[in-house]
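Just dropping this structure here.
The complex appears here without one of its protein chains, the remainder shown in place.
Entry: chain A
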Amino acid sequence: MTANTQPFQYRLPRPAVGVFPGAHPGQMVGNGQLFKRHDTLIARPDPRRIDLRASLLDPFGHYQVGVQQQHSAIDVYLLADLSASMRFVGNNDKRRVMADMLLSIAASALEYGDNIGFIAANQHVLTDGYLPAGKHLGRIQATAKRLETLDLQPGSAGLQQAQRYLPKHRALVFLASDFHFPLPQLQAILQNLRRHDVIPLVLWDLAEYGRLPDWGLFQVQDLETGKRRTLWLRPGLKRKIEQAFAQRRVQLQQQFRASGCEPLFIDNGYRAEQLGQYFLRRAG
């Protein structure tokens, strides 16, 4: 496990919903440390937890049973945009970053005892890359390995259909993409994912805007459409490009915040600490 794929700690802002016992405070009651309430023995037939003092105080004379909060396991999904624009190689190969991210998230989820699933989409959801939530690290590693050399096809409409592959109950969904598509489309995606706890991971690269040459003729080709454009680079134009990206960053932030999630901009390769800090900040 390399430094990039270290696990990090995450937590949910709201109580998790899950039947299976796990590590996240949830709405389930059962075996746990934290006292929630008293219940009758008829409702909770667990004589080990009869609270005699509470039973005596009960005006109706029922046996009262102490009920604890049970920590739940949740499903963690990485919903990855595998459109052609993710083929971009700047300072870091975005596919490589995606693979690192998958391994890191999988490691973290498995540490917590949560299930990890992977959904990839370009124009459609890639069914051959789909991993249902589970605890099988081997499959995750195989998928991550395949991801690094995958030939990516254009299109990002599949992200809107991804919720069909997600569970009905609330899950933690890492939405990783460069978000290089129009904002209305992003709005539709977030609308479809509103049931879940979405962590938007914006995969950019410094080379897209910060590391362009200062002067000269520079032809760029859109990875999605194949269109070419010739730029006469100069410091003024570079500044404009940087401003355009800064403006885009603000737009994305506004869009995500409107949907109740805070984006994390990853523009210099994947580092697990970044996600750890993100969750610490969110809890604070």
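The rule is short, and it goes like this: a residue touches a chain if its C-beta (ideal position, glycine included) is under 8 Å from a C-beta of that chain, and two chains touch if they have at least 3 such contacts; residues count from 1.
In the analysis below, contacts and distances are computed from a predicted model.
Undergrad: Which name from "ABC transporter permease", "Phosphate transport system ATP-binding protein", "VWA domain-containing protein" or "Spore germination protein KC" does UniProt give the chain that's left off?
TA: In UniProt, the chain that is not shown appears as "VWA domain-containing protein".
Undergrad: Out of A:Ala157, A:Ala188 or A:Ile241, which touches the unshown chain?
TA: A:Ile241
Undergrad: Using the touch definition from the top, which of A:Ala54, A:Ala157 or A:Leu231 touches the missing chain?
TA: Of the listed residues, the one touching the omitted chain is A:Leu231.
Undergrad: Touching the left-out chain: which of A:Arg14, A:His124, A:Arg211 or A:Arg281?
TA: A:Arg211
Undergrad: Contact with the hidden chain only, please: which chain A residues?
TA: 85-89, 178, 180, 207-208, 211-213, 215-225, 227-233, 237, 240-241, 243-245, 248
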